[in-house]
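What you see is the complex with one protein chain gone and the rest in place.
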Amino acid sequence: MTNLQSETLPPIGDGYTIPAGSRDELLDDAGRPLPHARPLMAALARLGPDALDAAGKRRDAIFMQQGITFEVAGSDGEQRDRAWPLDLVPRVLTSAEWTTIKRGLAQRIRALNAFVDDVYHAHEIVRAGIVPWSLIVSRPSFARPVHGVRAPGGVYCHVCGCDLVRDGGGTWCVLEDNVRTPSGISYVLENRVAMTRLVPELFAGHRVRGVEHYPSLLLDALRSVAPAAESHPTVVLWTPGAMNSAYFEHAFLARQMGVELVEPTDLVVRDAVCYMRTTAGLQRVHTIYRRLDDDFIDPLEFRPDSLLGVPGLVRAYRAGTVAIANAIGTGVADDKAIYCFVPDMIRFYLAEEPILENVPTYLLSDERARKHVLARLDQVVVKPTSESGGKGVFIGPHAGPAERELQARLIEHDPSQFIAQELVHLSTAPTETGGGQLAPRHVDLRPFAVFGEEIRIVPGGLTRVALREGSMIVNSSQGGGSKDTWVLDDGDAVDPAPGTLPAQRPPRLPDVRYGGGWHSQSQQQQQVKSADADSIGRSPGGRAPGGDADPSAPG
Amino acid sequence: MLARIAQELFWLGRDLTRAEHTARILDGAFHADVTGVPGERGITLSWEGVLATIGAKPPAPGEEESAVPAVSPGRIEVARLLTLDTDSPASVVSCVARARERGRTMRDVISTEMWEALNSFYLLLGRYDLQAALQTGPYSFYHEVKERCALFWGLLDRTLLRDEGRAFLEAGGRIEEADMVLRMLRVAIPSSLEEDPSAHETEALALLHAIGGFQAYRRAVRHAPTVAPVVRFLLYDSAYPGSVASSVDALAAALTAADAQPRSSAPVLRLGRLSADLELQRRAPDAGGALQEVLERVQDELEQVDRDIDSRYFAIAALSAVHL
Partner (left out) sequence: MNFAIRYLTEYDYDADVVDNLNALRVKPHSNGRQRVDEFSVRLTPEVRLHRHSDYFGTEVVEFEVSRPHRHLTIDVRARVSTKESIEPPHSTWESLTDPGYREAGGEFLLQTDDAPGDTRLRELLTTTGAASTPLATVMLVSELIPDHFEYRQGATYVDSDIADLLEAGAGVCQDFVHLGLCLLRHHGIAARYVSGYLFAGGSDDGHESIEVDTHAWLEALLPVGGPDQVSEPVWVGADPTNRVLAGETHVKIGHGRHYADVPPIKGVYRGAATAKLDASVTMTRLERTDPASIARS
């Protein structure tokens, strides 16, 4: 990959073989860069494997120094901090493609939000015979304590992150919805900063849409849902504590938004109003962005053994004195068994056709579907309905006979705990696999949306990549990495002169001064001498920094 | 103390602060250039703007040639010119070299720890491979500069006697800081501020990041970081140590400490008026369009303060120097 030209780009390496059934995000089947990826691939070629490898080493050092790490269980079961695995080859999306994704996500989130409202109020979708009530009430995340409670502004799913994949035919599908406490946005922002520092030359030739305004979007949304006509609502971010695996993100977002990062003992409910304890006494809290599950929110209403909760918070929420984001009970909408119904929800609530498709999914509590799936266990993916983070996922084609038999028994024992999905051949993207060499690895995409007065989505999102060859498990807890996701501005428009920004004529500024006049002369002599003495090879004072050399200097 | 020594200390502070802020501006511009989508009327951190800020103007028709070699203001060229180019007096390395030279002649005045910090800073820069730094992204270089400067000021705080010399050193640092922030703001913000609350956030963020006040801004100000609130924060908010108002106050305090008769000191009196004026402006309702004028007026005042300092404290030294 040393002789790349901008027009005729050869395959990036003989070893680059896109797995059968998948398509690549940046290259065509012959291994040539797709039009929107040409400047990037050319820049990668100019950079060369050695520089890419070196940048990777600097990345790990910087991430460790900044504490951008995550915990992995080692082979001995010990939890260890590892530098956040960022692959330095970005994933590139065209502006047209992003527009489709964005519209599809916004549509989906509106429908999910309407569903949550419906589930806890009118039950219209149940009465219309679309979603069975027994399915809803059997979801562990169906939150009875908030039945009949309307969230401020009618918004429940303030922060959403849907997992998208591109299948072998090039179609975008939603693999999972996440409307509880999706995490990963901090890595989107940190990835971008790291990329500009580590491999700035890759950005040459592309205009990449910014992502750094996410905290502002989030803060605006959280303020907009604050109860009552509060002109200066107080927003807090509630973390379960420093032991939580996403604590880095909690602290990151609190810092970026300039809001307090609170732990349960910081909050107290008095007379159905939530306060935080400050040095100046109790201070009213209007919006809580909580990063822990419903179960732990309020020991009076949910798990009584929860030490993380704030007793009485549900009462305050019910009284409408505090907004909670995401609202309590949203988990019923992203349950994997409910997922099957999302396209119908879109039709039912919005009277629109879904823009993004679902992966074909089977509810195993249905007897016919179960028989169909059990006969084809070697071809499908089976997921527990109430797990997340890739836990308990069974991938048929990768499983041996013993695993298949075990899975079949688990399904037979309690079919309602599982769904089955057709295997999607996740798309691949060139990924650095050591020594600066690129190979195709499977990727997904988790864009992040914020729902306040309207739905806003930051361009791109977190691209997760399965670092093991052939693997389709992208979760970072299971050996997945991440990529910076570029959404190009104005399609694949290429800036012919990288590094020049159009600018207005700067105003006339006073001249810059350089020390006292008499001194610069004596300094010049000293510097020449000292430069020799220190054998720096260059003379820092070779040109007189003041005096006659600089017409602006006094003296 | 000797007027000559006082002036050297004053300029040591200025040179070192200039090095730090040049690194900050470059880092911010670099980040904005790589990621930013240039706004039409937003805050711009263009390479031309960076050159203008630091007073290294690219040649324009009709102007006589300046000390700076003619370059087309591209990322690589500007970064080279202002970072490690020993031929350019505006470069970070030149600033540090000057500061280190001044320190070397005053090893008896500054503490040993401070001298060593300066010297090792200078030696470190000599070892930097510019080409590699630019290739791999100059972030780590700018980071290093900021840390080394912070080390120097931290050592000053811990080791230097609170006397007149220290006051001049600090005064130099603070006047330079105020000046650099004003320059950055004047170059970066659009000449007419028709504030659209949703616009220009990316650019305003880049500016905040460059000056280093993002986190402080978030905690202190409720508004989204758009142009007007960001500029007002950096100009007026005396709770933020990097603001112009903070620097003006600190400068006044340093000169008051250094002067036997501060009540008759022209620079101290002028700074008192400037500080009061800034406070008045801060309380005034948001006069968006007038920010450019305020910036210009404040900078003019500071230039006058600079001249006042020269004539009150260093004039004798300068005069004798001319006669040498």
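As written, the chains take the letters A and B, and residue 1 is the first residue of each chain.
Assume a contact is a pair of C-beta atoms (placed from the backbone, for glycine too) under 8 Å apart; a residue touches a chain by one contact, two chains touch by 3 or more.
It should be emphasised that the depicted structure is a prediction, and the values quoted were computed from it without experimental measurement.
Asker: In the intact complex, which of the presented chains make contact with the chain not displayed?
Answerer: A
Asker: Which candidate, A:L34, A:M64 or A:L300, sits in contact with the chain we can't see?
Answerer: Looking across A:L34, A:M64 or A:L300, the contact with the absent chain belongs to A:L300.
Asker: Per the definition of touch given earlier, which of A:K57, A:R270 or A:K391 contacts the omitted chain?
Answerer: Of the listed residues, the one touching the omitted chain is A:R270.
Asker: Of the listed residues A:P19, A:P90, A:G104 or A:P145, which contacts the missing chain in the full complex?
Answerer: Selected residue, touching the omitted chain: A:P145.
Asker: Return the single residue from A:G153, A:P311 or A:G479 that touches the missing chain.
Answerer: Going through A:G153, A:P311 or A:G479 one by one, A:P311 is the residue touching the chain not shown.
Asker: What residues on subunit A make contact with the chain left out of this view?
Answerer: Spelled out for subunit A, the touching residues are 133-134, 137-138, 144-145, 147-148, 268-272, 299-301, 304, 311-312, 315, 318-319, 413.
One rule holds in what follows: only the chains that are shown with their structure count from here on.
Asker: Approximately how many whole Å separate the CA-defined centres of subunit A and subunit B?
Answerer: 37
Asker: Tell me, which parts of subunit A touch subunit B in their complex?
Answerer: Counting only subunit A, the residues touching subunit B are 51, 54-55, 58, 62, 192-193, 196-201, 203, 207-210, 212-213, 216, 219-220, 232, 255-258, 489, 497-504, 506-507, 509-519, 523, 526-527, 530, 534, 536-546, 549-552, 554-555.
Asker: Quick check on the complex: what are the subunit B residues that touch subunit A?
Answerer: Of all residues in subunit B, those touching subunit A are 4, 7-8, 11, 14-15, 30-38, 44-49, 52-55, 64, 66-67, 72-76, 86-90, 93-94, 97-98, 101-102, 104-105, 122-123, 126, 135-137, 139-140, 183, 186-187, 190-191, 201-202, 205, 215, 217-222, 224-225, 292, 296, 299-300, 303, 306, 310, 314, 317-318, 320-322, 324.
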